[in-house]
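Shown here: the complex without one of its protein chains, the others still in place.
Chain IDs A, B and C follow the sequence of writing; residue 1 opens each chain.
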Amino acid sequence: MKITIDGKACEAEKGEFILQIARRNNIYIPTLCHSDALPGLASCRLCIVKVIDRGRAKIVTSCIFPVSKEVEVVTNDDEIKRMRKNIVMLLKVRCPENKEVDELAKVFGVEEKRVKRFKLDPEENCVLCGLCAKACKELGTGAISTVNRGMYKEVATPYHEPSPECIGCASCANVCPTNAIKVVDKDGERKIWGKKFKMVKCDLCGEYFATEEHVKYAYDRLGVEKPEKLMCSSCKKKVTAKDIKSIFENA
Amino acid sequence: MKNCLVVADPNKCIGCRTCEAACGIAHSEGDFFTANVSKINFNPRLNVIKTAKVSAPVQCRQCEDAPCGKACPVNAISNENGCVSVDQDLCVGCKICMLACPFGAIELASQYKDGKLVNQKELKMSEEGNPTVNGKGRVVANKCDLCHGRDGGPACIEVCPTKSLKLVTYDDNHNIVEKKDEDQREVS
Amino acid sequence: MPTSASMINIDEELCTGCRRCADVCPVDAIEGEQGKPQKINTEKCVMCGQCVQVCKGYQSVYDEVPTPLSKRLFDRGLLKDVDEPLFAAYNKGQAKKVKEILQNEDVFKIVQCAPAVRVAIGEDFGLPLGTLSAGKMAAALRKLGFDKVYDTNFGADLTIMEEGSELLKRVAEGGVLPMFTSCCPAWVKYAEQTYPELLDHISSCKSPHQMAGAIFKTYGAEINKVNPAKIYNVSVMPCTCKEFETEREEMENSGYRNVDAAITTRELAQLLKDANIDFNTIEEEEFDAPLGMYTGAGTIFGATGGVMEAALRTGYELYTKKTIPSIDLTMVRGGEGFRTAEVDLGDFKLKVGVVSGLKNVKQVMEAVKAGKCDLHFIEVMTCPEGCISGGGQPKVILDSDKEEAYNNRKKGLYNHDANLTYRKSHENPEIKKLYEEFLGEPLGAKSHELLHTKYISRKKEN
Partner (left out) sequence: MKPEFNSFVIADPDKCIGCRSCEIACAAKHRKYNQGKTIGTMNNKVTPRLFFVKNKGNVMPVQCRHCEDAPCLNACPVNAIVEKDGSIIINESACIGCQTCTIVCPVGAVSLLPRTEGNVVTGGIQVKVRAAAYKCDLCKEEGGEPACVKECPKDALRLVDPREDKKDRSVKAAMELLKINANL
């Protein structure tokens, strides 16, 4: 089927999300909490678009809105721009000092004075999109989740205790759109979600490259003993290159 | 102690492939004559080369400093039991040993354990992009192990109708000694 | 004298020492061991930028390099938001300077683009290789903030008038022959450093963009009623050596630089991206009259053999006073490194030669030196296929696409030529007007002052 996005006719399959279709057709819809790897959450609401079906328009979040009939989509008219600006203003109120949110605020022209009306917490970086918890669940670890409701909602480990499930892989930090999750690697130790991890040293260069728990998790998944000597990715490459060199020398 | 090895005399070899058959059977745990064809583990570890100029089985030379072992990224190949042997559980099937062997004497084959094909942990074959769990057999490095543990030594030597294969070994002074297959028969 | 010290460089941190640049360098200026970072011998370097085109030693996200990206961009004279991969071999850019000038309301900003730019600029915006986009380019430049969008092709037409007349004069008066073209600054530098004794053979004409620059600040100042001191001339060139030429001492008149800054095609693309100008959707516009008016002859300057063809179109008609029988002189187009042709001018056969790729010029120069060259006029271009393959052009990612890129760019120029109203430089109405109103005649006093130059020996005596 065909849908029209900003006047451009786009091929679409029934059930595809509007955001997906737009991206494929090089039409830009801003997002914050969207990740290609994890299912849409529609939490940041930046991806709102207007769907016009037989003359009636409604605003939907494009990341989770599946197309079912040949509709017209408007991604960037004045109404949507205004709404997005308000959304970013509210995000900015929650995370006043966050770099990523600040960048958005600049692009959408959020006025400082409208943000300043509220009591601000400069320490807050989390926009509560929940991508981190989704990623952790996908991994099968499930060490973190969103807890409480309303204004007390937050992402945390159970009872704010260091989670025994957490392997310190930092996938949560990778998917976090606002870099709100702190990972501190120092002196062969990683600190994340209130838990300390011992890190594994590369047998060749001595660099710490992963937590012991993560390495165990990886080899457990494979069902083999972990090798005696563990190497970081770049040393493995070097050794591989050397091995190939010696193969060609022998030939 | 240096490794022994099996070598062939191309002048005697008639290219009958009996050694290949014997090798396959010797390394197969099931009953060769009654088992279902699809379930037979028949993967000879030597390869009879036949060209206009030469015919001879080629098998592992059991190199002391084996290039296959050096190239193996998971250290699955080591010098053990008087020969270069593969730990098939460690092998991931990267095939670099096949490139590394100067004699082309290493091959990959399906892994069998207790007469059964070993399946991969969770190799997902994509079907229209949807990963599904599919029992694909493990494929691992497979090479001559001098019939380690077999009474009577290498099966290929035993069956060769023209006695073109022989086991080469070393005496205490590291001189090459040929074990005549007659001697071997006496031992067995 | 300007120094080439920092114009073409190799970044030691990024260079892997593959020496592919040394393979393409026409003057063996790249020195170093295999596998070690290379250095450029600035005395030999002619700044053609072919090394910049071939280099693939990029700054990778997984390599740890001491110098941060921002510093690297700064050192290279690039705008700070440039988001392209950076490679070991680079040319120092002028884009930052130009961006600053564009924000200055007090100066009268004039821009001109070399012929080869219009068939390549679109490539950096994802258009197919060699797409002719003269109209979009003019529109984009205007949007970027230039007061006048003039053109180097106009300068090329002017060059033909001067150079053609010079050739005919040399032939008639028994002057030094063969005469070489002087459009390519890398070639001129090479001649100055390698064959100073043959400098008399090079046409005294300035290169087209310098001629155009000189006219913009004199005649152009008059017609636009601006003080020449307030004019800032920017040239967009497919060439990394044009900035060197721009900085040559001789390139000024009455205290005003002929051209104030020369940027490459790549840098123009970066400036447009920086200003958020969408090249793909911009509506085509015309160049500004009168100094943006050009003929097909000026256009083909961008391809090897083009200067020769343009000169022959005009030279034939000026000499014989007859219309040239066939305007497409395909015998000089070709692709070999050195090719010759003969043109029948009635009572006289003009013998011409075309050199593309500076590596091929040595044999010709040695023949001239030995007095064994009977040609009258020789075009020399440093880059393999002429300016369309210049060092400042958009860098083609895959080597396998290069041939297509060069062919398409050439085709783009020749198609443009075929579709223009005027295809001979002397028929350009604005050129005629310029001579009537301002210059007088080719090789006249005013021409001599504004449009001609001298060369100097750069040979190091041992």
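A few points about this structure:
Quick note on the criterion: a residue touches a chain if its C-beta (ideal position, glycine included) is under 8 Å from a C-beta of that chain, and two chains touch if they have at least 3 such contacts.
Because the structure is predicted, anything quoted here is derived from the model rather than measured.
All shown chains touched by the missing chain in the whole complex, by label: A, B, C.
Of the options A:Asp36, A:Asp78, A:Glu112 or A:Asp187, the residue whose C-beta touches the omitted chain is A:Asp36. Interface residues of subunit B facing the missing partner chain: 7-11, 43, 47, 49, 51, 53-56, 58, 73-74, 91-96, 98-99, 101-110, 120-126, 129, 131, 136-140, 168, 176, 178.
Interface residues of subunit C with the unshown chain, by the touch rule above, are 16-20, 34-35, 56-62, 69, 82-87, 123-129, 266, 269-270, 278, 394-401, 405. Although one chain is not displayed, its contacts with subunit A can still be listed: residues 23, 26-28, 30, 32, 35-38, 100, 103-104, 107, 135, 138-140, 169-171, 174-179, 210, 214-215, 217-219, 221-223, 230-231, 233-242, 244-245, 248, 251.
Keep this in mind: only the chains that are shown with their structure count from here on.
Counting C-beta pairs in contact, the chain pair with the highest total is A-B.
Each chain gets one centre point, the mean of its Cα atoms, and the points for subunit B and subunit C are 67 Å apart. Mean C-alpha position of subunit A lies 49 Å from that of subunit B. In subunit B, there is no position where the chain touches two or more neighbouring chains simultaneously. In the complex of the two chains, the subunit A residues touching subunit B come out as 222-224, 227, 236, 239-240, 243-244, 246-247, 250-251.
Against subunit A, the residues of subunit B that register as touching in their complex are 67, 70-71, 73-75, 89-90, 96, 99-100, 102, 121.
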